[in-house]
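For this view, one protein chain was removed and the others were kept in their places.
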Amino acid sequence: MKSKFHEFLKEDIGSGDITSELVVPESMRAKGTIICKEPCILAGVEEACMVFLELGVKVTSHKKDGVRVKKGDKVLVVSGRARSILAGERLALNIIMRMSGIATLTRSLADKCKKVNPNVRVAATRKTTPGFRDFEKKAVLIGGGDPHRMGLYDAILIKNNHIRLAGGVKEAMRRAKRGSFTKKIEIEVESADQALAALESGADIIMLDNFKPEDAKKLAKILKMARPDILIEASGGIRPDNIEKYAASADIVSLGSLTHSFRSIDFSMKVEQT
Amino acid sequence: MKSKFHEFLKEDIGSGDITSELVVPESMRAKGTIICKEPCILAGVEEACMVFLELGVKVTSHKKDGVRVKKGDKVLVVSGRARSILAGERLALNIIMRMSGIATLTRSLADKCKKVNPNVRVAATRKTTPGFRDFEKKAVLIGGGDPHRMGLYDAILIKNNHIRLAGGVKEAMRRAKRGSFTKKIEIEVESADQALAALESGADIIMLDNFKPEDAKKLAKILKMARPDILIEASGGIRPDNIEKYAASADIVSLGSLTHSFRSIDFSMKVEQT
Amino acid sequence: MKSKFHEFLKEDIGSGDITSELVVPESMRAKGTIICKEPCILAGVEEACMVFLELGVKVTSHKKDGVRVKKGDKVLVVSGRARSILAGERLALNIIMRMSGIATLTRSLADKCKKVNPNVRVAATRKTTPGFRDFEKKAVLIGGGDPHRMGLYDAILIKNNHIRLAGGVKEAMRRAKRGSFTKKIEIEVESADQALAALESGADIIMLDNFKPEDAKKLAKILKMARPDILIEASGGIRPDNIEKYAASADIVSLGSLTHSFRSIDFSMKVEQT
Amino acid sequence: MKSKFHEFLKEDIGSGDITSELVVPESMRAKGTIICKEPCILAGVEEACMVFLELGVKVTSHKKDGVRVKKGDKVLVVSGRARSILAGERLALNIIMRMSGIATLTRSLADKCKKVNPNVRVAATRKTTPGFRDFEKKAVLIGGGDPHRMGLYDAILIKNNHIRLAGGVKEAMRRAKRGSFTKKIEIEVESADQALAALESGADIIMLDNFKPEDAKKLAKILKMARPDILIEASGGIRPDNIEKYAASADIVSLGSLTHSFRSIDFSMKVEQT
Amino acid sequence: MKSKFHEFLKEDIGSGDITSELVVPESMRAKGTIICKEPCILAGVEEACMVFLELGVKVTSHKKDGVRVKKGDKVLVVSGRARSILAGERLALNIIMRMSGIATLTRSLADKCKKVNPNVRVAATRKTTPGFRDFEKKAVLIGGGDPHRMGLYDAILIKNNHIRLAGGVKEAMRRAKRGSFTKKIEIEVESADQALAALESGADIIMLDNFKPEDAKKLAKILKMARPDILIEASGGIRPDNIEKYAASADIVSLGSLTHSFRSIDFSMKVEQT
Partner (left out) sequence: MKSKFHEFLKEDIGSGDITSELVVPESMRAKGTIICKEPCILAGVEEACMVFLELGVKVTSHKKDGVRVKKGDKVLVVSGRARSILAGERLALNIIMRMSGIATLTRSLADKCKKVNPNVRVAATRKTTPGFRDFEKKAVLIGGGDPHRMGLYDAILIKNNHIRLAGGVKEAMRRAKRGSFTKKIEIEVESADQALAALESGADIIMLDNFKPEDAKKLAKILKMARPDILIEASGGIRPDNIEKYAASADIVSLGSLTHSFRSIDFSMKVEQT
């Protein structure tokens, strides 16, 4: 991911940080402290460190990814050239505030779900910000969620568009089974009939898309009875206020809002001459 | 931005879309339709088009960036190789749902503010997603906002860390004025004293950071009387529920949440064989 | 993979094809014909086409990837600027000769194995040429083999080094099962004891590494009896002359030589003015 | 070549080494030892070192490129984060096994040829793996061979396609001589007549393509008598079993199989906790 | 800019420095000294240092950017692997000789101009060498000039082509004022009428293009009287022999020849074994 940080810095710095080059002497050295401004599950500390290392600035992290922090907590202290610290400030904060936002939301939903089903996993989707997926998926993991597949390349997931183009669940499954033995096959279904066809066809994971909680529950029960090792994922229309209903009967509940509609957590950085 | 789309596609596709390569025949051709699932200000259509063009898929846009669309509206129709359409589907949707989310939020705040001050600008900040800034700033513009500076390179903005390192507002301003004549100088102040020092030092724009609405109002009045062409930007602690109070007396109100805590708009794509 | 072809061309052309720039007039147009010089399973035609398309040269393929071709068969005809054809000649041939070499070897081994076990898969490994893996894995697929995982990112494969570092099969399996539900877990074992531990721990695939054929056979039988849906992969020390012995009792036989010690197939290109 | 290693690692690691991230603790430190599994001329040690340096792992090489090693010899010892060692293992081995394969083959052919002609050079061609040429050419050098030109940019080599397009040897040579004085001119000929035309036209090197050994011998004698400083390269149809016949009368014998059909040498790496 | 140095080195070194690899032993260590061969304003020392740091060579600079040096002055001493020093030699010298050429020319013109108008700025243009702009603009700054805008992205400059396409100065200005409040608006005018229209429209900077010195003087006076804080830039047809005439009445004089037609300064490097 090293080159990512380089690219992100270039996005912000471009042809030069004209303010710091004018206002801050080249040789001045400074200390910067990142402070949390509201309670959250912290995430992004490793990445913030890498931002500053890329700039030749030393870092000491005071809190680890995944811990619960409160307002006023010191998260990271950096020291080095003042200009370099200022050049990395915004990027480091932009990463921490987003990753902590996602981790905090994931943790709260995971906690909720585990009360009704200790083995359920709260999973993300591919509805991530283009170019920033690795960071968002890692934040889900830190928050106690499952990142789900990373992209189109690392798991087979037959969606309704695929089923339509293949001419049905069974034909889609038949084709998918020609794939490498190293991959699981997951299929998204929209009805009980499709679910049963998927079961018969040997799917490893069945995703119940946009089912009502009670329908999902009934269907999951039938599928599990027929094949106990099958995995059931509930997805579509899942929100913080109804997630528990799905969590009770599914192995996995997945929701895009973990990465597309979270609220960032406020952090700030104070820079002082040393 | 062409290479951005290539990079975003690579993030999702990686070593290959293993599902479509198995399930959808190479030669199959299809039509894809992007539909809006909730009312919003549409943004990201141009970018979605570029995603598909990058994949050799033809596009016809039915709605333009910046218009108000409602649930069920057809936004974009694409046609070409089924596998290529499926390869671009998620990326195109990820862009549209985010940009429309930002544009919709910006428009609603801009409308609110313009009721109390028709000339005020609602501006974004640099609190954008790393690697995705161009898209988020453009969405602000489409929503009727001002993108503010694009990075550290295109405007001088002296922040509180700079003032501290320079040893005060006046010294910071003195140094900044040695910069190129092509750039404006903006300075962030935290007190009336700092604001007056900035005024005397010849700042082009004064950002009042974290002032209470009534304090901001009084101070803006004084600064404008002293120099009518000075621009006043209110920033810090501005939220949808208090933005109008700031908008009344400032030339610009800026808030990070436009790009760091918006809610994405739901869109979907249906793919059919042709 | 488009940028790959650009990079490969740069490797060969560098600061310019000095011979063609001197000897062949800029405006001369030509036709080039790629001919097979020995019988083989053809692979790399699509890639050769992309090499020439990248150079603005038109292509017509006369044979498809995967077919059996014989000495003298016309594979591809290209037409365009003579200099551009010459600039792509060597790269196109280098790709076709390697991919066809791999596909031919894979097919011959797959045919051999299927005689003793029609359901067995001949699989490649990660012992590919750095930077050229996508091409080599695709050639395996064209030859009728299974590409196995593409890299470290798309399947969990616990190898003996992992087992040693984790302190045993069971602990390694326990940790691996915390991973995403979207991934299968494969484990490499070197003894019957390890294999049984892997079975109990819930491995999806067990790789029998460097077992004698008869030992592999006995063990596979036991494992399959205990869990019929478990997959058995034989690997290590498998050569063209002993592969059938492993193929009889395994679901998969994998061997690195498919990609690290194949013989390239001879192809040539004739270029004539048009 | 630094960026090459980065790119090669990305090919293998992609979005993450999911096995090691699960099974091996982040802070665990380890030692890895690369061992040779069969006698060979060693090559690729420098490159393997660079792979691990790129990953922040310390390296100590026990054997140098170019030496003869035997089964069981310790080649390289690395130490650092266990995860980083595992991330570099396959790439380092993939490089060493290929480069040693090429160096070993080159050395054996060079030894054979030097018995009949101590001044002859065994040279490679441009029939290298796309993207991996620098490594393969270096392996030839380590094996005691001549890398020949690196690409289309660093020497003029008029091939039969060029001669055909230019309308003959003399016209092709006339045009080539307008090139920079810094470059030698080599020309590939298929008959004695062409060879004599090339000689008269002032070629620096004449490549006798696909001549029978006795014909090559007679022609080389004539050419050398006419111009003692001319270089004769024999190429085309040269195999390990007939190479000596060509070596006797040529300055250079070149063969593509050095880089397109070698057998990789077996190496393995053992990783232990420290 | 780090990646720039990498790219520049690749341009020169390509597939390898074949001379040094043959003639200089791999382990030899050396010292290199860069010496100035003619009096000049020194620039490019920081960049030369970065070239050698990129190559793992230690550097000690004896003179700083911006100082006046004379023939024979030692500028930089480097020490490390002899081959690495030789690999960076030409690039380091190519940068220093160009940047010092630009800085020297800029300083001489700035000195000239400041005699007639101590507050005037001598500014560069966008007429820079493609890919080398950052270096040339920095050299202007070191010489005491103003870099002007860095590209099309960091300041609004309405040129005559824009005015023609917009249908006049006033319409062009009206449109430009819809841009972000963070940017100044400069406009290029070719007549007094256009200048007055620009003034009325609220331009921040007016560029008088190709005016005779006396006309520029008169117009500048009028514009300044109307709006004292407006900035006047003289441009077009300005040469070292007439620059003072423009400098007297303008805030800025800009000329492309600073970066497109300067004379490089001679420097050389001596490398000795250590």
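Letters A, B, C, D and E mark the chains in the order given here, with residues in each chain numbered from 1 onward.
The criterion applied here is as follows: a residue touches a chain if its C-beta (ideal position, glycine included) is under 8 Å from a C-beta of that chain, and two chains touch if they have at least 3 such contacts.
Quick caveat: nothing in here was measured; it's all calculated off a predicted structure.
For the chain that does not appear, the touching partners among the shown chains are A, B, C, D, E.
Checked against the hidden chain, the listed residues C:His6, C:Lys58, C:Lys115 or C:Lys212 yield one contact partner: C:His6.
Considering E:Ile41, E:Leu55, E:Val69 or E:Leu86, the position touching the chain not shown turns out to be E:Leu86 (whole complex). Even with one chain removed from view, chain A keeps its contact list with that chain: residues 14-15. Mapped onto chain D, the footprint of the missing chain covers residues 121, 123, 146-150, 153-155, 180-184, 186, 205, 231, 233, 251-252. The omitted chain makes contact with chain E at the following residues, 4, 7-8, 11-20, 22-24, 28, 30, 82, 86-87, 89-91, 93-95, 97-98, 101, 126-133, 135, 150-159, 161-162, 164-166, 172, 175-176, 178-180, 183, 256-257, 260-264, 269-273.
Following the convention adopted for this analysis, only the chains that are shown with their structure count from here on.
Put simply, the chain farthest from chain B by mean CA position is D.
A comparison of the C-E and D-E interfaces places the larger number of contacting C-beta pairs at D-E.
Mean C-alpha positions place chain A and chain E at a centre distance of 45 Å.
Chain B and chain D have Cα centroids separated by 52 Å. Multi-chain contact residues of chain B (touching two or more other chains): 14-16, 150, 153-155, 180, 183. If you draw each protein chain as a dot and join the dots that touch, every dot ends up joined to every other dot.
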